[in-house]
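I'd like to ask you about the structure that follows.
With one protein chain removed, the remaining protein chains of the complex are shown where they sit.
Here is chain A:
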């Protein structure tokens, strides 16, 4: 691994043989080897990889024939439907193939930035990121299914409404801690200590929030009433699905949704 020969194909071939632990470690690498190597790669499971097989620093860079190209054509990202039918092992391998691809692209992007060149086909980075997020959704689905079967819980991070330092309620993800909260002197310092003024303020604040919530609910009711004025024969089941927290039949029969005298049902 030295000097100019670092990226020559002969070296790659030797690495490939050595890495796969074949009998060829003592084999002489000659000028005739490339064909054999290609066959070897195609027959082995390594043909699944989209990045190069050679180990070492080469994997951080694209194939030498792509260097300096303005346009490099690639396929689309992996879809969730395609990943769902893969085994866990395959997903694990694919993740690392994509991670290596991402690192290669980041290295190229940085090099282009330093040289004031345009990074060829930047959408490749988006495609890799999309594939990786799709893998994550599939893994999470499987994890959730397994946890539901085994423990009856989703296995997500638990959370809930907690009082912050001023006594307001806020949603927080729960955290594991070495020391229980009651025994932790740092927690004692920063948690909410009941205070009459703050309690009064929080009471008023919660009232304000409740009024806002009621206003938003009534806004929906008024909207539905206006809709019933124009379309008295609307599908009630559909509306019930869309607005589960509102009594649709009550709104339909209310005097406000009758509208014009022509619509009088009495």
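Here is the rule we use: a residue touches a chain if its C-beta (ideal position, glycine included) is under 8 Å from a C-beta of that chain, and two chains touch if they have at least 3 such contacts; residues count from 1.
Rule of thumb we're sticking to: contacts and distances are computed from a predicted model.
The listed choices are "Ras-related protein Rab-21", "Ribonuclease H2 subunit B", "Large ribosomal subunit protein uL23m" or "small monomeric GTPase"; the UniProt protein name belonging to the chain that is not shown reads "Large ribosomal subunit protein uL23m".
Where chain A meets the missing chain, the touching residues are 1-3, 6-7, 19, 55-57, 59-62, 64, 67-71, 79-82, 92, 95-96, 99-100, 102-104, 106-108, 110-112, 114-115, 117-118, 123, 132, 135-136, 139, 157, 176-178.
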